[in-house]
Structures are given as structure tokens and as C-alpha cells.
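Input: a single structure, listed below in C-alpha cells.
All protein chains of the complex are present and in place, except for one that has been dropped.
Chain naming follows the written order as A, B and C, and within any one chain the residues start at number 1.
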């Protein structure tokens, strides 16, 4: 890919509540992205049933197939997620469990960026390293640096408007997405 | 607790399919347990809805409260789980996410044993270390050694009968439960 | 152990430089500890040679034997360490590698507390979870909560005096050591 080629990125959101801090970040990514970058939200992980191999035997649920198709068509995936209990939210992991069972798994070779946050200072770091280990199995190409971990996230977003209000955070995410865009263009065939 | 005091342990199962290898292990634990040990299965993690703070605001779902009550009354918890994508199954993590939100969290100070397995040789090891990190947040007392990781689990259980067929595995789990029992008696107030 | 029994704790320090922030924390622990708690620094991990099984075959180095003896005699171990490259410092891990090879490994069943810090906000969290995994092999009983992760450590210690200058940090570590003391008394035979 050439350095200015348009990129289509999709966002996988790890939380479900309406006033989620992370939903606000996810919705605002397009507005803080660099040029030539289109960012679209994937469907909700809440629409995907509990993973059960007996259910899978009857066919993959429609929301799983839809999400898989959107990931496949995209140039890269941005995971935006809170940390629950020092790890990945169960609802997000459950979606990944379904996606991983597809014969033609959508994450294979796909560039992935991770964004987490928390009201406290550790900012979801623990969830990110668990996600990185999960992504090894999925054979994804997880971007390294700069990592985005938003401490004090509750003071930096407007959950009603679905936007980031902290200018430093906006600039940092713009820098992250710019570097991730270069990575995507570098590693894509 | 004195060394022969009766123990009541509960089992948290991480998978949902009917012919689950891990369900077979879970069901057989009572039969391979040492004396003075009562082992009961908790309700299915499949009965617990996706964690959503908006749902929580309307009240904890009944299966969460029931599971929490059973864990509280027990002397210890045995988690029996497969590994999905190098980590904890989403459905299991989702149950833990709900349990952790209770004002009086049932895992605090509770002795916990981990049992995993897989058809391959790594035997769920990766899921166990992620679970251990999760259990730090839950403030549980996770037992260390001997660790139970059942490689080639598909050849060692009878999923119809719900039993372990491999004698060495039975003996090893008996040893694990005996050591875990001593640990429970040692650390319980 | 009764609740007021005197405890003898030893400190394992993970860094070597003279003006180390973590050395300042380690040296100050006695002064912030609760009553009936004696805290002594172990020898330096810098005195222990690179682990090499060929060297071991000729006999364990004296500083390893000395450190092992001191850990065995103690009621618990406090590890105070920086994070290097998102993990445990090599010099600290090297000391643990030697200690683990002893026929009568000193960490087995030993209560362990972890204290980390960093100038940034993540505060050594990543090193702590790696240490916890290592401690599973060593069969140690690692204390859970409250965890001590000192963000902005460079502004909270006096490296010349070897002391903590931040009152909130002193109070937090006092609370940690008090809770750890209760844990040690609870789990010790």
C-alpha cells in the first residue's frame, strides 16, 4: 500500500452500557483520525449469544457472521475496551471466541490496534496484555507503540455526546492512529 | 479447621456444550475426591446474561445471586475450564464479571483450585494463568501445587457417563484435591 | 500464630543502582511498619552470579545459600522491585532462578508481598503479574490486596536518606504491611 492510500478501519467495542466511557471513545475516533482514514463501528458484542459448540453445530449466529464479514473487508481493527477484573470483559472475549471458530477466521494476518482506559491510573493495561496473548492464537498482527491507555477516562469523555473532551487525549490518539495507519500500510499485502 | 473436618466445595464449569470434556471432569470430581469432601456443581454460566452495568442497575439476575450464595456458603471453589483462544472462555469470564460486582463479593478470601485440560499438550495452562490474575482482583486465595492440566483430555474422559476413564488422571486429581483440602483447612479462619 | 505475635520479614530488592527509588522504599519499610514487625534487607541480587547449571554442579554460590537461609528463617518475604521492559528485572529473576534450584526451596509455602513502583502511572503492575506467575512455580503464597504500586515514585522518595517522603504512600504501605501481617499469621502453620 502507498503511504496515502485510504484505510478502512473497524472498531470492536468491549462494553455494553449506554453511558460507557469507552463507547464515547469509540464514537469519537473518526473525528480524531488522520486524513484518508474511515472508521466504522462494528455491531455490538451484546448481540452475540454465549459461545456453545452445540449452538455452533446448528450454524453460526447472524451477528457473528456479520461481524466477521466486516472485519474481513476492513484494513484493520481497533479494539476499544474497559478492563474487568484485571482482564478482558467476558462479553468481548465471548465475541472473539465465536469469531475464532469460523473456518476462515477474520483476524488472521489482520492489523489490530488496542485502546483501553479506566478511571484509575493503570488504565486497562492488564486487559491489553491478555488481549495480546489472545491475538496470538487469532494470528493477528497487533500494533505495538505508542500504546493507548487512558487513565482518568471518566474525566476525559462526554458520554452523552459520544466524544473525547480532553485535548491531550485527542492528540495522543491522533498520533496513535497515524502510526497505526503506517503500520497497516506497511504490513498489508 | 481440624485436618479431618468435612469440606464443602463447589465447582464452577467454564464450558456449555453437552458433551464437554470438562463437564465430564466436573461431574466425576466427587467420585475421585478424598474422604470428608462434598463436591457440588454450581449452576451453569450459560444461565447468566451478558454483563451490562445498565442491567445491573435494575438488579442482579437471579442466577448470579444464586451462584454467589452457593460460593459464599462453600469452603472452597474448584474451577474446571477449557482454554479458548489462549485465555479464559468468555462465558466463564462473564460470570466472574457479574460476581465481582456484588457489594459483598463471594470470592474474597475464598480458597480456589484450578483444573484445565485440552486435547493438545499445553492443557489449558494459558487459561490458568489468566484466571490467576483475575483472581487477584477478586481477592481469592488460589491454590498453587500440584497444578492440574490434563493434556489429551479427549482420550481420558467418557462424556456420556460424565466420568474420567484414565486411572492416572483420577489418581492425580485425588492428590490435587487432597492437597487443596489441606490448604483450605489451613487458610480458613 | 496469634494476632500480635512478632513477625520477622525479609526484603528482596530488585534493583542495583545506589540511588534506586526502590532501595529507598526497601530501606524505609521498617519505619512505616506496624508494631511487632521486624524487617531486614536480604543481600544484594547483584552478588549472585548468572545462573548456569554447570556452575550449580560445582556447588551453590555462597550468596545464594545465605539468601536462602535468611528466607527460610523468615515468616514472610517482601519483594520490592522496579519493572524493566514490562517484566521483572533480569537480575531479580536470576536470583529467583538460583533459589528455585535448591533441593529444599525456601519459597515453598512462604507468604510473599509485592511492592513495585515507577515514575509513570502503571507503577510496575506488569512486573507484579509476571512475578505472581513465577511464584506459582516457587509454590509461594502471594498476598493479594491491597496491592502496592507506587506511581510517580521519583517524587515520593528521598534516595539519599533512603526514605519515603510522601505521607499518603507511607500510610498506604503501613496498611498493606498490616494486612500482609494478618495474612502471614493466618496462613502460617
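Here is the rule we use: a contact is a pair of C-beta atoms (placed from the backbone, for glycine too) under 8 Å apart; a residue touches a chain by one contact, two chains touch by 3 or more.
Source: prediction; values computed, not measured.
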Among C:8, C:94 or C:178, contact with the omitted chain is made only by C:94
Touch with the missing chain holds, among A:133, A:163 or A:178, for A:133
Contacting the left-out chain: of C:16, C:41, C:65 or C:102, that is C:16
Touching the hidden chain, out of C:13, C:71, C:134 or C:187, is C:134
Contacts from chain B to the absent chain lie at residues 86, 121-123, 125-126, 129, 149, 151
Chain C residues touching the chain left out here are 16-18, 20, 45-46, 50-54, 84-97, 100, 126, 130, 133-134, 136-138
Missing-chain contacts on chain A, rising order, are 129, 132-133, 136, 139-141, 144-145, 147, 186-187, 189
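By our rule, only the chains that are shown with their structure count from here on.
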Strictly by count of touching C-beta pairs, the top pair is A-B
Chain centres from averaged Cα atoms put chain B and chain C apart, in whole Å, by 30
Distance in whole angstrom between the CA centres of chain A and chain B is 30
Rounded to the nearest Å, the gap separating the Cα centres of chain A and chain C is 37
Note: chain C residues in touch with at least two other chains are 129
